[in-house]
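With one protein chain withheld, the remaining protein chains of the complex are depicted in position.
What follows is subunit A.
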């Protein structure tokens, strides 16, 4: 019987990877790294790591000291089977592999903040998002808005079932309903629909009341009373986060620091920034709030029937 120390080290590392991912699941921290929609993918990773760990266990102890006794293993020297001597260089590569496991267990996840938003060029993205707005629709659509003033709309629970999924038809109907309300309450679930709709058909929403929350973001070229109430939109993982948000104006803006979370009620107007027309919210009421449990937004999946 021979005990292979390196094979044991490898087995422990595989188990630790599996445990690290499982731990992120249990503590709910995983949503701070990836879109919950991809939960199952990372669960698969944890299971695969565990499976590899079990297989690896069989190599920790061998009956003989003879190398390459498996024909399947086929004595290939294309990669290291963990049987060559333990050198300092090897230490280094094990160290690299272990690093994310340790930091994954002990370093808390950080919610992306204004500093990252700045690196991503927030103002550029804001300015361009509304470029497709159809301002010319304003005159024709303005008259028909008022029909259903009292149709207070709550997000339809059937549409918003857990997975952020809806069919194209439901999506279109929701957009249709939106343009008929006078007070837009933006929840995390339907934020992206409202956002896209307001930016694309700004004219339909001018003068309407809006309620939303987000964190404060400022740009150097903003005037004193301006700030952006922004959120990060996560498609897959926080590495692909992009910024969504509304330019807002109010007198007390200078008193608010970046990264402060606020909830506001305001009126939608329009302004030009960098030569493009974009929505601006004149804030009537605001209050600072705690950072929400789930600070990120996730895009809605529209189920397609091609």
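Note that in this section a contact is a pair of C-beta atoms (placed from the backbone, for glycine too) under 8 Å apart; a residue touches a chain by one contact, two chains touch by 3 or more; residues count from 1.
The criterion applied here is as follows: contacts and distances are computed from a predicted model.
The protein name that UniProt records for the chain not on display, among "MFS transporter", "NADH-quinone oxidoreductase subunit K", "(2Fe-2S)-binding protein" or "Membrane protein", is "Membrane protein". Within the full complex, the residue among A:97, A:206 or A:265 touching the omitted chain is A:97. Take subunit A: the residues that touch the chain left off the picture are 10, 14, 17, 21, 24, 30, 32-34, 38, 41-42, 44-45, 48-49, 51-52, 55-56, 58-59, 70-82, 87, 89-90, 92-93, 96-97, 99-100, 103-104, 107-110, 112-113, 115-116, 118-121, 123-125, 128-129, 131-132, 233, 235-240, 242, 299, 301-302, 304.
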